[in-house]
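For this view, one protein chain was removed and the others were kept in their places.
For subunit A:
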């Protein structure tokens, strides 16, 4: 998998380009009933940027995120995260790579019900066999506003609080890239704003790169730029987006694709 042969021991430091996709194609199903989810997507994201990926249902945005994050394998094309190519390799190798460089935030939080807030947060460190610094964990959880809930279990928290634990868990390994799949999809507007603020801080304050899939124009307006996806292809880009501009663009996404732009 790791063709450049980089290991965490002699990590050359963050690459200038956090994510690079070249002609990535992915289809699902068997030959006669095959659905093309990604159709030759090429894109590059610089380090320290906050990018939203938008598109209607079935446009392939979740597939894009999963292929980019090494959770799914593209049929063809190249995926490079933090300068390292992800193609090939066993699941174990991919997992080891992911837990060193990538953090995840999901719509359904995906916290382990049997663990407390603090235990959930340090889980990636423990799995990677890294040292657990209790003080730092407390700091991170305090930063997301959960410093007083270390011993709670996920089922004792609200949706917004759970998502903040998930963000703390994604930040604790100090990953290069954080992938967020509809992080505000199950939240009320206030919790959503808190979550988006935290993601934005991760970029502005800590220099992480965040890629967020969403279908909510308001959420997308928090990003530095928005990439539009339709029928598995890139369909434009909007920098310094506002919610209205994003919604406007989204409403006419079908026209652009059929016009062949």
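Keep this in mind: a residue touches a chain if its C-beta (ideal position, glycine included) is under 8 Å from a C-beta of that chain, and two chains touch if they have at least 3 such contacts; residues count from 1.
One rule holds for everything that comes next: contacts and distances are computed from a predicted model.
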Quiz prompt | Hidden chain of the complex, named as in its UniProt record, picked from "Pimeloyl-CoA dehydrogenase large subunit", "Peptide/nickel transport system permease protein", "Transporter" or "2-oxoacid:ferredoxin oxidoreductase subunit beta" | solution = "Transporter"
Quiz item: If the hidden chain were put back, which of A:42, A:76 or A:108 would touch it?
Solution: A:108
Quiz prompt | Listed residues A:91, A:133 or A:174, member touching the removed chain | solution = A:91
Self-check item: Identified contact with the non-displayed chain, of A:123, A:157 or A:171
Solution: A:123
Quiz item: If the missing chain were put back, which residues of subunit A would it touch?
Solution: 66, 71-72, 91-92, 95-96, 98-99, 104, 106, 108, 110-115, 119-120, 123-124, 126-129, 169, 173
